[in-house]
Each structure stands twice: as C-alpha cells, then as structure tokens.
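In this view, the complex is presented without one of its protein chains, the others remaining in place.
Going in written order, the chains are labelled A, B and C, and every chain counts its residues from 1.
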Amino acid sequence: MGTDTFFSTSSASAHMISENSRLLYLQLLRIRTFEDRVGELFLQGGSAGTMLHLSIGEEAPAVGVAEAMEPKDSFTTHHRGHGIFLARGADPKRMLAEIAGKEAGYCRGKGGSMHIADRKLGHLGANAIVGGGIPHVVGAGLSYQLLKVPAVSVAFFGDGAMQQGNLYESMNLAALWKLPVLFVCINNQYGMGTRLDQASASLEFVKRAESFGLVGKEVSGLDVEEVKKEAMEILALAREGKPAFMKIDCYRFHGHARKDKSPYRDQNEEEEGRKKDPLKYQADRLLEQGVSVSEMDSWHKKVADEMDEALNFALETQEPVLNSMFEDVYAPNLTHPESVGSRIDRALYSDILLGDSR
Amino acid sequence: MGTDTFFSTSSASAHMISENSRLLYLQLLRIRTFEDRVGELFLQGGSAGTMLHLSIGEEAPAVGVAEAMEPKDSFTTHHRGHGIFLARGADPKRMLAEIAGKEAGYCRGKGGSMHIADRKLGHLGANAIVGGGIPHVVGAGLSYQLLKVPAVSVAFFGDGAMQQGNLYESMNLAALWKLPVLFVCINNQYGMGTRLDQASASLEFVKRAESFGLVGKEVSGLDVEEVKKEAMEILALAREGKPAFMKIDCYRFHGHARKDKSPYRDQNEEEEGRKKDPLKYQADRLLEQGVSVSEMDSWHKKVADEMDEALNFALETQEPVLNSMFEDVYAPNLTHPESVGSRIDRALYSDILLGDSR
Amino acid sequence: MKEMTYRDALRLGLQESMQSDPTIVILGEEVGRYGGAYGVTKGLLHEFGEDWVRDTPISEEILVGAAVGAAMTGLRPVAELMYVDFITLAMDQLVNQAAKIRYMFGGQISVPMMLRSQGGTGRSAAAQHSQSLEAWVMHTPGLHLAMPADATDAYVLIKHALTLADPVIFLEHKGLYAQSFPFNPESAPPWGRAKISRSGNDCSIICYSRMVQRSLEAAAQLAELGVRVEVVDLRTLHPLDMETVTKSVRKTGRVLVVTEDCLTAGVSAELSARITEENFEYLEEPVLRMAGEDIPIPVAPALEAASVPTNESIKQSILKLMRKK
Partner (left out) sequence: MKEMTYRDALRLGLQESMQSDPTIVILGEEVGRYGGAYGVTKGLLHEFGEDWVRDTPISEEILVGAAVGAAMTGLRPVAELMYVDFITLAMDQLVNQAAKIRYMFGGQISVPMMLRSQGGTGRSAAAQHSQSLEAWVMHTPGLHLAMPADATDAYVLIKHALTLADPVIFLEHKGLYAQSFPFNPESAPPWGRAKISRSGNDCSIICYSRMVQRSLEAAAQLAELGVRVEVVDLRTLHPLDMETVTKSVRKTGRVLVVTEDCLTAGVSAELSARITEENFEYLEEPVLRMAGEDIPIPVAPALEAASVPTNESIKQSILKLMRKK
C-alpha cells in the first residue's frame, strides 16, 4: 500500500488538516500494527526464532527521521529496526515473510528479523551486533562524497550503542572527513534490563558528539512532527558535509525481546513511560484539527487489513529449499561451498575427484 | 643507582635548591641519556630489531606524572614508554638487556622495547597495540576498589590512542564504577607521520573526557614541576574514585622509530618544537636557583656512567637459550607446548607416544 | 542418580567457586539484575552483592580488557560474553593481551581470568548469534579452552578452570542450557582428560560440546544396526588429550570427527590432522570430518538445522565409514 494514495478516499474535511500530519500518523499506525502482527506470527509458531525486538513506543523517532530523509539517502538500523524500515517504504509482506524465514522474504529467509534490508530502498542492513552498522554509514558517506552523490547516510541505533567504542571512531572519522552522515540514537532508556544511567556515567551525549566535532541535538520522541522538523534541519547540515548526531528520547513499551516481561522495571515507571505514546499524541492532534473519529477508524481498518494480508502471506508462502543455504555466500558467478556430505563421499571414494559431486 | 642517594655528595649550595627540582632534573637527564644509549645499542647492532621508539622531548610528562604517583600505584604504557618506566624506578641495565633481547632483560628477551615491565614496580606492561594497555588500568582500578587497596592505576598513551574506541569504553566504565584510574595522554603532536589535527577533527579532548564523566585537565609538558603539581592534584581525585584524564602537550623530537627521519615534518616546525625542551627548561631553572655549571656537569657525568654501564651490560650479557622459547606460554606447573619437530618425529615413528619426546 | 540442568550446574560451579575464592568477580552484560541472557548467573547478584556480580555496559572490548587488568592485579574475573559471536569485538584483548601477557613479560605476570560465553545453533538466531568460534581460540597459544557437553562437566570443568593461573575460555552451548543430565561429579575425569562417553570397537567418534549428545544418539541407533561406536568427549580443547583419543583410534581404526564449527580450518581439521599424524598406520580409512557447513548460519529453521551435523547425518556418515552404505 503506497501511503501516497492512501488518503485519496478521505473525507471532505481533509483540506483542513495538514497532509503531513495525517501521513505521519498513518506511518506511526502502520508500524504499531505491523509490530503487533509480528507478535501474532510468533504466537502462531510462524516466526523464525524468538529474537523479535518490537519498536512499539519508538514509532515517532523512526517515522520522524525517515520522513525527513530524501529518497537517495541510505541507512542502517539496529536489531529493533522494523519501524524504520517500514517508514522508509518497505513492503510489510516481504518483511513478515523474512521474519518467518521464508523464501519470499527480503533476504530469502536467511536473515530474519535482525537482518533485513532492501538495498533498493537505501537500506544497507539491519544489524544484530550492537553498533555493528554504525561504521557502514561512514563508508557510505565517503562514497557519496567521492562519487558526488547528493545523499546522506543515516545510522539508527539504540542507547546501548552509546557505550560501543566504534561509535566514537565513526564520529571522529565522519567529522574529520566532513562526510554527509547522521547518527541517530533512539534512546528508549534501556538496553535489555539495563537502564541507561546504569550503563553510562554521563548522559551528556550531545556534548560528547560535539567534542568529536559533530553537530548535536537532543529531541523528544513523543511528537513525530517535532522529530521530523528537527531531523530536516540536521539532515540539511549533514548534507553539506557537517556530520551530525541526534538523540531522540522515548520509552520501550514492552520487554527487550518477545519473551521478556521486564521484571527489572518498576510498574509505575512503565505506566509513566507508556503514557509517552507518540501514536496517541499524534491522534490527539488530528482530532483537535478536526479529523473525525470515524475517519480515523477507517484508517485503522485499512492498516489492519494491510497487515493481516501481510501476516497471511508470511504464514503461507513457501520455505526456502534446503540447498539454497549454499547460495549467496560468494558472488553468483562463483562456485558454492562444497557440502560436508560431499566431502565425506569423496574421502571414501577417492576416485571421485573435486568438482564431480557438488 | 638510587636517585635518593645521588645528591649525597652534592655541593654546599644544595640547601638553596629544592631537592624536588634537582631530583626531577636528574630523572629527565637519566631518561634522555638512556634513550641515547638505546640508539647506540642499535648502531652497534645490539638491539633486537628496529622498533625502538625514543621518548626524547617527552621526559617531563613521564617524570612529572611518575613522581606524583605513590609506590603502590600501577601503570601501563604505550610503545614509547622507556622514560616512564625509568622514572618509576626501573633498572636501566635490565631495560637495555631486554631491548637487546637478552636473558637478563626484564622479560627474558621475549618482549623487547615494546613489551617491557616489572610487575614489582607496578608496571603492568608496555603495549605495542595502540590503546592496548588502556583497559588494563580500568581492571586494576576495579581490583583496588574491591580489594580496598589505596592505589591508583595510570594508563599512559599517545595522542594516537585518542582515536581508538577502547579509550572511550574505558573512560565510561571507569566513570560508571568510580574507579581510581588516571588516563594520561602524552600528546607529542604526531602518530607516526600523522599530525594530530590530521587524525582528529576536534582537539577538545578535555571536553571529551568530561562528557564521559571524568575530570579532565590539559597541561604543558615543558615544565616538569608544573606537570608534577597538576598530576598530584588529579591523582588525589582519582584516588578518591573520581577517575580523571590528563592531556600533556609536548613534541616528539625525533622520528617515529629509529629509522624514521620525519620527512613529513617541516624543518621550521621541528626547530620550534625542539625548543620546547623540558631538560633545558629545568636546567635553566636550576642554574637560576644557583646550581653551578660544574655541579651540573658532575651529574651529567654520573648519569652517563650509569647508562654506559647499562649499555655494556646489555651488550655482554648472554642470549636466552633456544629452548626457553617454550617457557612462559602457560603457568610454570603446566607442560610446555610440544615442538613441531617432536610432532614430526612422533608422526613418523608412531610408537613414540605422546609424552615420550618433549 | 541426581539430575541437573546444564545451566544449574554452571551456576552451582560458579557459586561454590565464589564461596571459596573471595577474589572471583563476575562481569558481563545483564549478568546481574537480569540473571544472564541464558539465566546462568541468576541469583548470584543476590548472594554475592553488586560489587562482585557486575553488570557492564555494552562494551565488549573493555569488558574483556578490564578483566585482563583485574586478573593482573589480584582478582579472578569471570567475564561473560553474551554470545561468542561478540568475541570479534574483544579479540585484541583476548589474543594480543590476555594470551600473551605471561609470555611477553617473561613469566612475571599471570592473567588468571575466565571468559565465559556460549555458541552454536538451534534458536534461529541467525548469522551473528549462532557461530561456533572455538577454532580461533584453539589457534591462540596461551589460552585454555573448555567446552563441556553435559551438566557434570559443566560443573567440574568450571570449578577447575577457576583455579588455573592462565586465561581460560569457557564455551557453553545455547542448546544445552535447559537440558537435564545425570549429575555425578565424582565420576568425572580430571581437567585435561577426555572421556569415553560410550565404548565400542568398530569406530570412534571424536567430539565435544553439543555434538557429544548427537553422537551418542547416533551411536545408540547404530547399536541397533550392530555397529558399536565409541564416543570420545574431548571436554577441553586445550589441553587436548591425545592419549585417550589415540587409544580409541588404535582400537577401532576408523574415526569420525564431529564438530559444530565451520569445516574449513576448524577444530575438525586439527583433530583430523593430529589423529592421522599420530596413528597413520592404525587407520583403516581416512579420518572423516563432519562439521558445520562452510556458510554463515541462515535464520530459516530448516536451513539452520541442516547447516550442522544432526543425529541422522552422523549416523549416515558412520554407516558410510563402516562401508555399510
């Protein structure tokens, strides 16, 4: 479903309400609904594994920055990146199929939830190593600078990655070479069971970034419009070769991964945290602007349908064939790795020479 | 030669001059003279290899901090650490013997110039990996905290290590756990042929350290007394569990290693740089305070004798026996690694069982 | 006989070691409040307090590096890497520092630390959370390397490892934590000795960690077909007990090595090479190797399962080795 055509059927009140506000809300909603279906996929036994990191509560950082990006811009994400990818235009069918480990998934069922990408949408990959994808945007920025591509590359990562040394090596190099790069820390307050202040002695992240020569900004992740506005400003700087850092504060509504019930968090804290709901915030704004409840319901219905369809697709589409596991290790024109079984056969029948039995 | 007894024969003018000033000068002088003998060792073909990194021009940072440390304090150094080690009480004989790869060296001829230590003097090791020894002082700080030892552990490293991610992981952990740790950056302006501003976009290192929760200080490395005073203050903080960072500016008088002629440096710059000579600075202070030229000459003579003796010792003492290479891989009570040759013999005579032919 | 899970046995070993050695400190991501990503350290924070069971930031390099420094100065740190895949971030502190410090400094400085981690497939955790990287460790002089296959060994090996004066890499398997095993520490061979987990005269399987279980299951099935397989569990890869291996190999003359790490330049290569070198004249057939395929681990469950040796594929290989297929 292209979000560009989504409102074509919307009511006459439309002209009163900014397109932007509605679009942003729709994206928030799609992410939340998608993540919900990821949960269902798991409950139905259809997900490949349990390492499913939902971005509920973090939709505004994803959508705000993604919507501020240009089509040519590229990005990497962390393990909690479904929302960012969706906001950049991913097809929820192929996403869910990938999360289910199916052949029709974005990565042929090889990557799963934590490794998902669409090169065509500028996604250079989700990464399951905390901080692992950060250096890649520095390299991408170098490509843009040398190949004179007017694009920015954006690294999305969690507050946990603020403690990985490679972030600071990356900041220094981006600043030294004046690369079109933006570092976005989605601060959801926790890395697994560790609250940010239990992991970092100082929370002056903007000062840190500045001390490495970057432009830095701290933004609340509650209001998607605010995030987008700030992101546009800072992306404009990055595009001119002033690499930048953005810290966006939000709250991780649920556990770290699908099975974590967050026993390490205080109930009160969780309730307060969940009150900072970017969906509700944007919905309230729209209602205030005059969108009717029934219109909003119709959007919810449409999004639910879209995501149900994706879920069904993921459940029904076929598994990869076993032999596909030997593909994509090396470039397509090269031979695949020889299987262990074939090696054994050749060992026992040494007249089978290499090449006979791949 | 114990520096404590060195001045016992000094002239009657002694009471006019602070013991401290003379002691500091003597240490500076010993380092410079030692480094000079390292160069001679090389020219005489006696050094193990050519990776000899002299600390000429950087004596004041070494001596100033070392003299501010307490006997129980420990430290790690980088590859340019001869001076620091000497200032902490190392025996120049065993140092030069180690640099020559001899059995009587501090490390039995296994480590050489870049890996030299005396655990008894609190030296936890010189490191040839830029930044490699920094995390160790964090661990040592943890030991002191948990074992209630009133000591500080000090990491000495070059400006080049400011670009290694592990420094920032180290700073964060030290600050988070309030460890008695001091990070000392000896900024000699260059990492090999790269001037600091060609490696780091921002030179605000103190701000960096502060943004990780440390106390930070920037000091000139010209005046050893100043360095010592500042180091004492900051060590007192570190000792109380306020980890700290010190940047000490100086100039690398010579090339990166023994054979480097620094063609990448401007002649003018070198001349200016070498004017910032901590030895000359301290000598002038002493002369001003009334030390006579002849007294200073006598010190020079003594130090020269000490270092000549060390050089002769290093040249004459014996090589390690070949079989010692299998020692010290594992704890002394465990078997040594079996040699490749012994393996081959056992393969060809398979009745020689394991254990027969070590 | 008592039963115990692998996880509980590890915890018990850690707990008892900490009770008797007051210098042991546990460091790692989520080892404290969370109790460890796989629950091994659960409850230890409560018993020993925050000083001695310490949650660290997500900074693997300083985690291992701080352990090295602490080990040099009087503590015996146990650093937990949540997944062995993250060892990539700490290789310098492990290989260039921990492993070489005693040597570089001529024997002056000991580094009595442990690096605990877990590896292997089985949870669809994909390419960056499912590797078996023990070959890198085995290739590094100066390190000890233990890889227990059951609860008893998890317990006895961790306890002994925590008395050594050198760095020990202690690699667990994520697929074993929740499993129950007979628990009988008295029966265990000493540190550095392999164990005959099942005896037989027809052929030998040399293995460790989770592959012991799979080999035993294959062996049980093969027994019904009249093939008597001997299963040797190495327990530690450094030290490597070639004496026990040699005895088995010379008895059977037929050997299958089974490991989960990638085949090429993996542990299976070293085992195959050494067994052949030392027993060439006793071998009826070439030493065969089963191991992980030479591919990153795919996430799709069926592909993941097929990427490492299984009960069935081990059985089939033995049948081939016995020329019964």
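Methods note: contacts are C-beta pairs under 8 Å (C-beta built on N, C-alpha and C of every residue); 3 or more make two chains touch, one makes a residue touch a chain.
Given the structure is predicted, the values throughout are model-derived calculations rather than measurements.
Of the listed residues B:His53, B:Lys110 or B:Arg285, the one in contact with the hidden chain in the full complex is B:Lys110.
Contact with the omitted chain, checked across C:Glu30, C:Asp55 or C:Asp294, is made by C:Asp294. Summary of contacts with the chain left out: across C:Ser110, C:Ser215, C:Ser268 or C:Ser317, the touching residue is C:Ser268.
Touch with the chain omitted from the figure is made, among A:Ser47, A:Ser74, A:Gln163 or A:Ser262, by A:Ser74. Contact between chain C and the absent chain runs through residues 85-89, 91-92, 94-96, 99-100, 103-104, 126-128, 135-136, 138-142, 238, 240, 261-262, 264-270, 272-274, 276-277, 280, 283, 285-289, 294-296, 298. For chain B, the list of residues touching the undisplayed chain reads 48-51, 101-102, 109-112, 114-115, 127-132, 160-161, 163-165, 191-194, 198-200, 264, 319-320, 322, 324-326, 329, 337-341, 343-345, 347-348.
For chain A, the residues touching the absent chain in the complete assembly are 74, 76, 105-111, 115-119, 124-125, 127, 129, 132, 134-144, 146-147, 149, 153, 165-166, 169-170, 172-173, 176-177, 327-335, 337, 343, 346-347, 350, 353-355.
In this section, only the chains that are shown with their structure count from here on.
Remark: the per-chain Cα centre closest to the mean position of all protein Cα atoms belongs to C. Rounded to whole angstrom units, the spacing between the C-alpha centres of chain A and chain C is 35. Chain A and chain B have Cα centroids separated by 46 Å. In this assembly, the C-alpha centroid of chain B lies 39 Å from the C-alpha centroid of chain C.
Multi-chain contact residues of chain A (touching two or more other chains) are listed as 163-165, 198-200.
For chain C, the set of residues touching two or more other chains reads 57, 59, 61-62.
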